[in-house]
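One protein chain is absent from this view; the other protein chains keep their places.
We just call them A, B and C in the order they show up, numbering each chain from 1.
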Amino acid sequence: MSYQNYVIAAYCVFAAVMLWDFIAPRLQVRQQLRAARLRATRVGKNRPNEFPLSRE
Amino acid sequence: MHPVVRWFHQLGSPPYFERFAARWAPIAYIAGLLVMAYGLYGALFVVPADYQQGDSFRILYIHVPSAWMSMAAFALMALYAAIALIWRIKLCEILAMACAPVGAAFTLITLATGSIWGKPMWGTWWDWDPRLTTELILLFLYLGVIGLYNAIDDRRNASRAAGLLAIVGVALLPVIHYSVTWWNSLHQGQTIRLFGQSHMDPSMLPPLWAMVIGTHLWFVGSLLARARADNLRRESGKDWVAKLAEPRA
Amino acid sequence: MIWSAAKALMIRDLRLLWRRRGDALQPALFALLVVVLFALALGGEAQALAKVAAAVLWLAVLLAGLLALDTLFRGDADDGSLEQWLLAPVPLSWLVLVRTFMHWATTALPLLVATPFLAELLHLPHDQLPVLLASLALGTPLLSLLGAVVAALTVGMRRSGILIALLALPLYVPILVFGAGSVAAAAQGLDPVGALLLLGAGLVLALVLAPLAAAAAIRIALD
Partner (left out) sequence: MSEFEPTHPPLLSARGLAFARNAQPVFGPLDFSVDAGEALLVQGDNGAGKTTLLRVLAGLLHADAGEVSIDGRAATASLRSRAVSYMGHLPALKSDLTALENLDFLCGLHGRRRGQLPGNAMAIVGLAGYEDTLVRQLSAGQKRRLSLARLWLAPSPLWLLDEPYANLDLDGINLVNRMVQAHLRDGGAALLTTHGAYAAPPVRTRMLVLGRAMANA
């Protein structure tokens, strides 16, 4: 009658969703910072150059 | 300028909000965790087993706070969206869209724990109980807002369109709830009231309030963390983000 | 000015419908197909069908309307007409209301006319037909108005087929519940007028609020 395992199942679901809710934003922030770092280095690479293009 | 107004105004500038959110999100998370730990301890060990439901009624301590949180998050999202639409405040757009995933998470918890709690009662995993059905439709509304926000490319348009949907959703939510309750009474008569306000003796209340406060604190932490991520995403072109991203040599 | 703009829009829509009269029957054909599929799935045996006939008819009409929703603003948005609507000296919500009315008249009205025939296919008890027609007459404009808001929200996007359904169906729940519910109540001998009045109230509210919301959504989408 104690339905012990139902309680455990419910609390596991609770913990799992809260964990996801904790991790997801942290991953997003880390991903944004990595993207920004990439963009910062990319700006430096292609300087607009003026010399004429040629296709011999 | 009144200090609070100045603070709110300052919060509007993305770099300031980044620092504010980076500092306060972990604090809110930890506070929420502590309060919930106290609540869960009370719920699992202190409160005596129910004479009728045995231990399964302990699920109430995560089901009810999550249900209230899912409704509160939707109302807050609609409020932020209304402010963002009327006064075009970028910060409120970010906060509105940050509410959606957290609200959806709590709705998911409510549905899962509700069906787990119902299994011993009804013998099936799902019963078209009016409140569970409303919660299910609330999940669809959340998914609709999140789907619309990610479907439109321009961030500002996306948040304003999804915000408008949130406002329409919050206006229709009570109508949906009423219609589902009316529908239930028409078809099955009164099933036993699973979540009826069965007499709660006073010793059972403190853990419940602890859990409610805990979930709200957790909500603030998650909201700030997600808003911070979206803020960085929108300001990714600016150089203060590039400076922030510099590896601390 | 308001009436000349409305008249111009109506004449335009009727001409467009006449030029594309082949497509005008599509919603009715779709509803017929849904009815046939339900009949096949339920085994075609009269008693079983009669019990669920009203619900199936309501779902067929609702889904047919949902499919036609995408064409509400998309054509005008793609060729730039929607931009001219924004610049017209007439409120955008009025133009949206006229456009939604014409869209309802060209998609849902044929369904209403076809409903008695579809009801026969499903052996719907004849005493339920009047209540069903009344609930559809009140419910389908409400579906179109709420659908207009969702169509306006997604007009700026390229591939929005499924998203329209995901956004619209939760909003359609009360309409379906009161619509099909009124017929179910009548079937049980209860008085369906309550549900029908609620549908009517919803319609009056939506007639005023939905165009405003749709106009705001269009401005956001074209922004």
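Just so we're on the same page, contacts are C-beta pairs under 8 Å (C-beta built on N, C-alpha and C of every residue); 3 or more make two chains touch, one makes a residue touch a chain.
From a predicted model like this one, the values you see are computed outputs, not experimental measurements.
A.B. asks: Please provide the labels of all shown chains that the missing chain touches.
C.D. replies: Even though it is not drawn, that chain still touches B, C.
A.B. asks: Could you tell me which of C:E83, C:E120 or C:D191 touches the chain that is not displayed?
C.D. replies: Selected residue, touching the omitted chain: C:E83.
A.B. asks: When the complex is taken as a whole, what residues of chain B touch the one chain not shown?
C.D. replies: Given the touch definition above, chain B has residues 88, 154-156, 234-239 touching the missing chain.
A.B. asks: Suppose we count only contacts with the excluded chain; which residues of chain C make the list?
C.D. replies: 1, 4-5, 7-9, 11-12, 15-16, 19-20, 75, 78-81, 83-90, 222-223
One rule holds in what follows: only the chains that are shown with their structure count from here on.
A.B. asks: Rounded to the nearest whole Å, what is the centre-to-centre distance of chain A and chain C, using the mean of the C-alpha atoms as each centre?
C.D. replies: Between these chains, centre-to-centre, one finds 41 Å.
A.B. asks: Quick check: how many Å separate the C-alpha centres of chain A and chain B?
C.D. replies: So the centre of chain A lies 21 Å away from the centre of chain B.
A.B. asks: Let me have the rounded angstrom distance from the C-alpha centre of chain B over to the C-alpha centre of chain C, please.
C.D. replies: Centre-to-centre distance between chain B and chain C: 32 Å.
A.B. asks: At which residue positions does chain C touch at least two other chains?
C.D. replies: none
A.B. asks: Which stretch or stretches of chain B touch chain A in the complex?
C.D. replies: Interface residues on chain B, with respect to chain A: 25, 29, 40, 44, 49, 53-56, 58-59, 62-63, 66, 101-102, 105, 108-109, 112-113, 116-117, 119-120, 218, 222, 225-226, 228-230, 232-233, 236-237, 241-242, 244-247.
A.B. asks: For chain C, which residues are in contact with chain B within the complex?
C.D. replies: 149-150, 153-154, 156-157, 160, 163, 166-167, 169-171, 173-174, 177-178, 181, 184-185, 188, 190, 195, 202, 213, 216-217, 220-221, 223
A.B. asks: Hey, which residues of chain A end up touching chain B in the complex?
C.D. replies: Touch residues, chain A against chain B: 1-4, 6-7, 9-11, 13-14, 17-18, 20-22, 24-26, 28-29, 32-37, 39-40.
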